[in-house]
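Only one protein chain is missing; all other protein chains are in place.
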Amino acid sequence: MIVSTRVRVRYKDTDCMQVVYYGNYLTYFEVGRVEFLRQQGLPMSDVDQKVHLPVVEAVVRYVRPARLDDLLEVRCWVSERKRASFRFAYEIVSEDGETVATGATLHACLDPATSKMIAMPPWLRELMPVVQSEPKPSV
Amino acid sequence: MIVSTRVRVRYKDTDCMQVVYYGNYLTYFEVGRVEFLRQQGLPMSDVDQKVHLPVVEAVVRYVRPARLDDLLEVRCWVSERKRASFRFAYEIVSEDGETVATGATLHACLDPATSKMIAMPPWLRELMPVVQSEPKPSV
Amino acid sequence: MIVSTRVRVRYKDTDCMQVVYYGNYLTYFEVGRVEFLRQQGLPMSDVDQKVHLPVVEAVVRYVRPARLDDLLEVRCWVSERKRASFRFAYEIVSEDGETVATGATLHACLDPATSKMIAMPPWLRELMPVVQSEPKPSV
Partner (left out) sequence: MIVSTRVRVRYKDTDCMQVVYYGNYLTYFEVGRVEFLRQQGLPMSDVDQKVHLPVVEAVVRYVRPARLDDLLEVRCWVSERKRASFRFAYEIVSEDGETVATGATLHACLDPATSKMIAMPPWLRELMPVVQSEPKPSV
């Protein structure tokens, strides 16, 4: 269960160093995990009704800069699952197959009404099988 | 009643043409009008409780590019007021006094509960005197 | 010659009023015109080598708010052409066919080496036929 999504680098995403601004990889990760959930039959609007999944921790490792108009592939999978939290891992790959960035986001499960931590709901757990090993060693 | 606010250009604001991305001037306008309202005793969080002021139309005229680390002055004033809408005008000026951009945003007044258009509330009207002429001819 | 591109609304694009932030429509316009040029055989990286096309003026009219996860269609066409400048017009349409926003960007043609205004190059002019009338009356 590794879901791939394509993202085209916009002017908006770049900065005056002529590469993608470092914070924008977290936006690409967002696109990757939203498409992961959609492919599992879970559009974000539905998910948000049932459970909040705020990011508790995010890590990005920058390997090669991406540039304007690059067509990036965002690979997203579940790398870890605990009782009340889970981790998405990401790898962003260029069109010529080189790793651009890797990273991870740790998510908590919250009750949308009370904002209290809850155990990961079974229907969500089921749709999020853990992929044991990363496709490549990260940097 | 022209309110000036300073904004420092961040890497995040620039793009690979090494100037501020054209869409980000609307963010600088946002900063300008939020500070205009704050200076009138109206923090946005208070305003949003009483009346919604969505932007109905926005215009930007780009005069000279701004660059990384520039310290810009955002001038904001009310240029027009109608029964249920009003217009903010903006001028963005560089440290050496040159006009970087000018523009305007037209705002409607909506009831926050129903999202229906309402007449501009008197307490808001009072705090928003119209400045008849622009400080400089716009481009 | 109206080019359509699909854009999915990201969390990143929305703001705390739970709709797309007003400045981000200029990013959607950017995506629309870059895809217009690509479809004419002009990837941006090529264009930028030959001619700079900075935005001189931008206008957005906000008709209906777009929300998280909406799949928007960005329609882009050339609405006006002068000796040394031209205008792109845009219409953003929701999946149920409603107009979300309309707008335009006026572009100058600059020599990339000198940054001086130049006449629109014939090879560019040829690929940018003017579409006389907008598909719908704008707001």
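Labels A, B and C are assigned to the chains in the order they are written; within every chain, residues are numbered from 1.
Following the convention adopted for this analysis, a contact is a pair of C-beta atoms (placed from the backbone, for glycine too) under 8 Å apart; a residue touches a chain by one contact, two chains touch by 3 or more.
These numbers come from a predicted model, not from an experiment.
Within the whole complex, touches from the chain that is not shown fall on A, B, C.
Taking the complete complex into account, A:59 is the one of A:3, A:42, A:59 or A:127 that touches the chain left out.
Of the candidate positions B:3, B:44 or B:131, contact with the unshown chain belongs to B:44.
Within the whole complex, the absent chain has one touching residue among C:15, C:46, C:111 or C:126, and that is C:15. Of the residues in chain B, those that touch the hidden partner chain are 8, 10-12, 27, 30-31, 34, 43-45, 68-69. Taking the complete complex into account, residues 11-12, 14-19, 21, 23, 67-68 of chain C touch the chain not shown. Mapped onto chain A, the interface with the missing chain covers residues 17, 22-24, 26-27, 30, 48, 52, 54-62, 65, 105, 139.
Here is the rule we go by: only the chains that are shown with their structure count from here on.
In this assembly, the chain whose C-alpha centre lies farthest from chain C is A.
Chain C has its Cα centroid nearest to the centroid of all protein Cα atoms in the structure. Chain A and chain C have Cα centroids separated by 29 Å.
Chain geometry summary: the mean Cα position of chain B and that of chain C are 23 Å apart. With each centre defined as the average position of its C-alpha atoms, the distance from chain A to chain B rounds to 35 Å. Residues of chain A in contact with two or more other chains: 11-12, 68.
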